[in-house]
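With one protein chain held back, the other chains of the complex are shown just where they sit.
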Amino acid sequence: MPSYLETTVDKFIFRVATDRHYSPEGVWALAEGDRIRIGLTDFLQQLNGDVAFAEVKPEGTLLGPGDEVALIETIKTNVGVPSPVGGTVAEVNPAMELSPEAINQDPYGEGWLALIDAPDWTTDRDALLDPEAYFELMTSQAEEESKKL
Amino acid sequence: MIVPCSGIGKTYGTVSREAAFEVIEDLRPGSTQLVALSLLVLGDEEARAAVGTSPTVTIDGCKLGCAEKMVRESGGGIYRSFAVLDTYRRHRDLKPDGIAELNEGGLQLAHALADEVVATVDDLLAGDEAVPHA
Partner (left out) sequence: MPELPNRKVGIVACSGEELAEGTVTRLAALRVLHDMRPSETVTICLPLFLAGGEGDRAFARFYPTIAVDGCEKRCAARATEQFSGKPAAGVVVSDLVREHGLGQPEGARRLNASGQQAVVVTAERVAGLVDELLGAKWDRRTGSLVKSEVTPELEPATPSDDPPQAGCACGSAIPVQKVDVDGRTVSLVALPLIFERFHQAGKAPGADVADELLGMVKVYNDVPAGADEAYLAALAHEYAAFCGEQEAPR
């Protein structure tokens, strides 16, 4: 179980897991041996609302950093999810087919999107944010959102 | 007994409420009754007796499942739980919008959900033991 950085804006509590890296777009990347597990941050899933459908690129898909790895449809919007790393989709979370609400319920755990074989992880990681840096970015984004009415 | 969540934060809550009204007012007025979730949770004797003695169907807006959770914790026996989000997945063309007032997609989605609930109510009334319980 990771530990979390946490902030509250109005009644919304946003958490950032401290054991992984983040793209500025709000996608996390967790190294597991040779593979990188990816998913949406707590802020991004709260911002976009309840996930109705999650379509993740199938196994074998070749991606560059920033290429769309998933399309998430929520009640509010459709969100194209850019991959934080380059590589090949090795595994797609089977829960995304029938229970994509896992993204909302457990964004850093059961709600993972895909496992990526990322041969250039060291390079890709340098372009990502550490938890503290993402936490600062996310907090300012959350506060900006709370002002939009 | 029908217990909707009636959540006020999302359009799904209004769909749950509208679907519940359609069941008790239009589709099965004589054989269903609505129980307000907050009365139940706050210990209203009539509400507790109702869910304690009659089979209950909960209608939640989203997968947070507040109505299902609180009916269980209040000692109610849930026959089946519905979530608007699940119905939406089966009717992707009926995208709901609006909380104070539903759009056409939301009204149609409520209607589709009400039909699903009525199928369960009819199973209950027919005493169909083969229907799975939640």
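All chains are identified by letter, namely A and B, in their written order; residue positions are counted from 1 within each chain.
We adopt the following convention: a residue touches a chain if its C-beta (ideal position, glycine included) is under 8 Å from a C-beta of that chain, and two chains touch if they have at least 3 such contacts.
Because the structure is a prediction, the values reported are computed rather than measured.
The missing chain, though absent from the display, is touched by one residue of B:Val15, B:Leu64 or B:Val117; that residue is B:Leu64. Contact with the chain that does not appear here is found for just one residue of A:Ile13, A:Leu62 or A:Leu98, A:Ile13.
Against the chain not displayed here, subunit B makes contact via residues 4-9, 13, 17-18, 20-21, 25, 34, 36-39, 41-42, 44, 64-67, 69-70, 99-100. Mapped onto subunit A, contacts with the missing chain fall at residues 6-13, 139-140, 143, 146-147, 149.
Just so we're on the same page, only the chains that are shown with their structure count from here on.
For this pair, subunit A with subunit B, the centres built from the Cα atoms lie 32 Å apart.
Contacts from subunit A toward subunit B in the complex involve residues 49-50, 52-53, 75, 101, 104-105.
Touching subunit A in their complex are the following residues of subunit B: 10-12, 62-63, 85, 88-89, 92, 95-96.
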